[in-house]
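Below is one structure, written out as structure tokens, with a few remarks after it.
Excluded from the complex is one protein chain; the other protein chains are retained at their positions.
Order as written gives the chain letters A, B, C, D and E; numbering starts at 1 within each chain.
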Amino acid sequence: MIRTAVFGAAGYIGGEVLRLLLGHPETEVTAAVSSRFPGKRVDSVHPNLRSATDLTFCDAEQVPECDVVLLATPHRSAMALVRQWASRTELLIDLSGDFRLKDADAYKHYYGVAHEAPELLDSFVPGIPELHRDELRTARLISVPGCMATAGLLALRPPAACGLIASRVLVDGRTGSSGSGATAGEGNLHAERSGAMRVFAPVAHRHEAEIAQHTGLDVRMTATGVEAVRGVQVVCHTELAPGADHRAVRAAYREAYADEPFIRMVAHKRGVYRYPEPKILLGSNFCDIGHAADEGSDRLVVIAALDNLVKGGAGNAVQCLNVRMGWPESYGLSFPGLHPM
Amino acid sequence: MIRTAVFGAAGYIGGEVLRLLLGHPETEVTAAVSSRFPGKRVDSVHPNLRSATDLTFCDAEQVPECDVVLLATPHRSAMALVRQWASRTELLIDLSGDFRLKDADAYKHYYGVAHEAPELLDSFVPGIPELHRDELRTARLISVPGCMATAGLLALRPPAACGLIASRVLVDGRTGSSGSGATAGEGNLHAERSGAMRVFAPVAHRHEAEIAQHTGLDVRMTATGVEAVRGVQVVCHTELAPGADHRAVRAAYREAYADEPFIRMVAHKRGVYRYPEPKILLGSNFCDIGHAADEGSDRLVVIAALDNLVKGGAGNAVQCLNVRMGWPESYGLSFPGLHPM
Amino acid sequence: MIRTAVFGAAGYIGGEVLRLLLGHPETEVTAAVSSRFPGKRVDSVHPNLRSATDLTFCDAEQVPECDVVLLATPHRSAMALVRQWASRTELLIDLSGDFRLKDADAYKHYYGVAHEAPELLDSFVPGIPELHRDELRTARLISVPGCMATAGLLALRPPAACGLIASRVLVDGRTGSSGSGATAGEGNLHAERSGAMRVFAPVAHRHEAEIAQHTGLDVRMTATGVEAVRGVQVVCHTELAPGADHRAVRAAYREAYADEPFIRMVAHKRGVYRYPEPKILLGSNFCDIGHAADEGSDRLVVIAALDNLVKGGAGNAVQCLNVRMGWPESYGLSFPGLHPM
Amino acid sequence: MIRTAVFGAAGYIGGEVLRLLLGHPETEVTAAVSSRFPGKRVDSVHPNLRSATDLTFCDAEQVPECDVVLLATPHRSAMALVRQWASRTELLIDLSGDFRLKDADAYKHYYGVAHEAPELLDSFVPGIPELHRDELRTARLISVPGCMATAGLLALRPPAACGLIASRVLVDGRTGSSGSGATAGEGNLHAERSGAMRVFAPVAHRHEAEIAQHTGLDVRMTATGVEAVRGVQVVCHTELAPGADHRAVRAAYREAYADEPFIRMVAHKRGVYRYPEPKILLGSNFCDIGHAADEGSDRLVVIAALDNLVKGGAGNAVQCLNVRMGWPESYGLSFPGLHPM
Amino acid sequence: MTTATQTCPECDGALTIDDSVRMSEVLECPGCRSELEVVATAPLLLALAPEVEEDWGE
Partner (left out) sequence: MTTATQTCPECDGALTIDDSVRMSEVLECPGCRSELEVVATAPLLLALAPEVEEDWGE
């Protein structure tokens, strides 16, 4: 069994990493780090793990030797942990925003502070099996993209790579409340957040930089918090390049994703669930993608959905781990989602 | 215009008091007290009041002379404010739990601390127009009951008063998240509270003492937080006294409530909304009440619903104010609720 | 008292028209038409009206003479009713889609059937007080726009009229479930619709034609059903015209809406509710509008929110009626909305 | 691989049976019966199965030979199918209400129609591994209890069997909307059902008979539909028998459930999730149970929660199948549930 | 049009019934929304129509 340590284990992403690693046939959890709850049972914070483990949280100093370290802490705190652990472990997977952008200036622009380990930025392999599977097989440092960024870049990369997109892309992201983590704050109070359609980033959401980096497109992002705990959806608006048509778009997706275990193309003419929608994906590692044409125009609309804590974070990390270890990619990730939900 | 001052004006009950007083034809708000937001606009906390007022919050020390003081602060803090204001104003209405129970020992038992102004307990008239209308006309101190308590005591008082209830009553209360106020805490985080069926008081919820006091019954209460922001429902289980029947129960309600402007009997044989349900009452001052018989048994089930911030708090306070001032009872309280919702 | 008759009174818009007319100081309801429920009490379908009326539904044939007819029936059925009633009443207000588009071909394109009364299209005054107040004062036929269309056209008209918008506008509409009416269908089943982010119109939503008509812009609309019963929000993406800047945009809104009783500009730098959001508007007639700039770019993002059944339908109709009758515009429309919600 | 056929496969329970059997290491689905959708893909109705199967629905007549038949059709229709299939298959598991009550008169009383196969009632083994594990090992006909009944009987059986309960038990059941199946109806419309606290059975809910049958208690049940799609909770109120105390109650549960793979005792003094709550159980086969004492009284309150479609139906059926086949009981049932949710 | 007052057999609530009521007509009680069938007119006699069951939470 591969020994893993999870930092930020009392958070939402950390809890999901624990759930997946505890259900994984090849991994064990040797440390679940929390500064607030050392000594407390993991299931006192994550009650869904009541039957799954007797593990207790530990302090950062108590983490024993292990094979894989996963960082599920806020950005900025991850930088320090990377310095500390990069050389002490076979594989480090960072789920924070610290090593997603390759450009330290872009980091400064979007995160408002200077990067403290810019020399390490190039050492990280993006945690996107669909785009970097080969590099991941030998990676020592992996940086998993943001939740809406994952949806957006998986949605846009195939047509972008085929030169089918002419112009700027507007990415409209919608997210549930777990996207902002387990930290209580005025705006996350149930009575305030419930039933919200809160445009918290009318322009310039951070994830636009990640999507741009992975697609080469001019991406502008707007983000809205909607009523949901889990789940992210992006609706991307752009225009086809001259000469491109929707048949070419479909071919681009088919080519790129035909063999991907966790990507499904969803654009149906009938039924209730015609386009990608998060609610049937909760707990699953799928990213559903669909596109639509506006008859008699050059518009292209692409929609993608995923569970922000799974394919948008912890699940994607585990998929990367599986790739890196040469295990079947679906190990620990076989839950298909629920209907109705 | 009657000049009012509202303490705890940045809270949920305080905000609702402001909404109602600002829409009331005979009142004006001269002070909205908040220690956290002095100088800030009231509508920066209560965005629904954006068009209704340019008022800003003030400190407790800045409250000018006024005719009516309304306390919407937590229990314990109300006691001190009562001492301070009781003699300086024509009418004081307390919405906290501090002066609801007539017995200082019961207060100690249910609130865990000794009462600091037991000598004032008897001076308060219960803020229940349906039971104390005459005393309210001349009251100087009014104590409005708790939200689930209001539903429970209005539901049980008529059959209790007629001697139709034989035994202990189990009151099962269900409440939305606004019932615990605007204070962010782990358990009120949207991602935790959303979709909850949280039995936060399996036994001995405080409001049982209030219901017992107003009905003379042996009341035991269980309370569950369910998915809703506003709204409270109680389901009361008990047994008919020997000789009593459901016809007598119906007569008791008809007798007690025929002319009540804010009580409606709801126990229908058809339609979607057969029994009292909070969602169609949001924003309104109604308490809907219905009862059911278990054929061939002595069981009596009574159901009541209301909006905890209106009839369960601020609306009830305004109704008491209307009674006290000799105004029509519906002044400021005419909103009927919405459907669908 | 002005006598009104409401067709489609058992539907969601019809019920909201009834609520507002019953609470209006100058109107009475003489007929509430329903083919499914003739003879049944109005409050058996709309339980929020339990205290407000003893009215029963009637058949279309039983409608007595009256001063104002309001049509809240599906499109296509409204056309026939208009022919029948246009000459028999002083004022007819149609809430359906039948007389919103001035161009019969556009109607055919967007509604899929030929218009059956194209000669009447020009006789209808658009039910938009903000744009057509003077014409409304003498109107005999009024056509109220669609819910998302109202949000979109009120959001875009001021900068469009001032020539500040250069290009195509993408309107991203989000709607609650009441937007599709009271008709049970597979997709509207609670277990399917709950928690949805259903992109039901990735391109070419009907309301784009209405927004285009009232703004002169090239409008493309996408629509998503989100978790909510009531409430609509639009997020509009476009680019500033050469030479235009955000200061000019702000001035355009101030100029257009400074004296509007039901428009509020909302784009705040602090607080939880920084941009327009429907949940605090439920039951109210406000349309909140805000805009944002993307620093160092020509992007303009405009956000608007309203309650689809009020400012997006019934409330707007009542505001038009108030204008037409010379009554204060806020008659019957004074409810400010709730917080928390 | 064991060949299974599922009747009612287009329904909510049927879909959940499919999900579990498709993820089960020892079973395959040879027929998914639907009269409405023959020839259509199973995933056109259950979109969560998009990646899991290419199966299409078939007519009842097209069902091939198979080893196990599962009935997920409404009561009454199951009777006929049992007659037809009981002798043609090795094992039949009925999920409807038709063979749950051992007494045909009770059936008539609670279901309103006469039983058409009363002679078969005794041949069915109750599908409750916790109570009938040994009989299930050799069963040919299994009848799975109702969702709230399962929660209630698992909650009450241990103290009842030990003689610790003195009196009548009031069972207060709360259920999500999937409990009424996939049939669109006025009351299940999203705009009506959303945010509901609908007391649809103030007295005499059917499941009370099942709980009584399995516990020997005098059970009275009330049921309320609350805002949720999945999930059931029961709160049971009763009194301790003379001489019994809470220590004995705890011992009874420990004794009964210590080795049960899908029962967890949950009654914590700290944390957000102190008592059983469905939301963290969605998709899992757990039934969580907790109890509380009312200090200085003889009251006993027992709370249980489960996912109505899993432990309350399909999951329980699969657990029974595992017992019957001698497979590990957790086969196909390892998903632990999600947090946050 | 003259009216008479009757008591609902289900909920004892008051029913105002106008004279023009015919045999077999179905009235709705405002108190409990029971459907009441006119089974005789002189004197007026009302009988409960059967209740519509909801089928929930199986």
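Basically, a contact is a pair of C-beta atoms (placed from the backbone, for glycine too) under 8 Å apart; a residue touches a chain by one contact, two chains touch by 3 or more.
The shown structure was predicted, so the numbers you read here are calculated from the model rather than taken from an experiment.
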{"item": "Touching residue (missing chain; options B:Pro25, B:Gly39 or B:Gly112)", "value": "B:Gly39"}
{"item": "Selected residue (touches chain absent from view) among A:His24, A:Arg50, A:His205 or A:His291", "value": "A:His205"}
{"item": "Absent-chain interface as seen on subunit B, which is shown", "value": "39-41, 44, 54"}
{"item": "In subunit C, positions touching the absent partner", "value": "247, 250-251, 254, 265, 267-271, 274"}
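To be clear about the criterion, only the chains that are shown with their structure count from here on.
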{"item": "Contact-richer chain pair [B-E vs A-C]", "value": "A-C"}
{"item": "Identity of the chain that, by mean CA position, is farthest from subunit D", "value": "C"}
{"item": "Angle of rotation relating subunit C to subunit D [CA atoms, steps of 5 degrees]", "value": "180"}
{"item": "Relative to subunit B, chain with the most remote C-alpha centre", "value": "A"}
{"item": "Rounded Å distance, subunit D centre to subunit E centre (Cα mean)", "value": "40"}
{"item": "Rounded Å distance, subunit A centre to subunit B centre (Cα mean)", "value": "45"}
{"item": "Touching two or more other chains - residue numbers and ranges from subunit C", "value": "12, 44, 178, 182, 186, 191-192, 194-195, 229, 272-273, 340-341"}
{"item": "For subunit E, residues that touch 2 or more chains besides their own", "value": "33"}
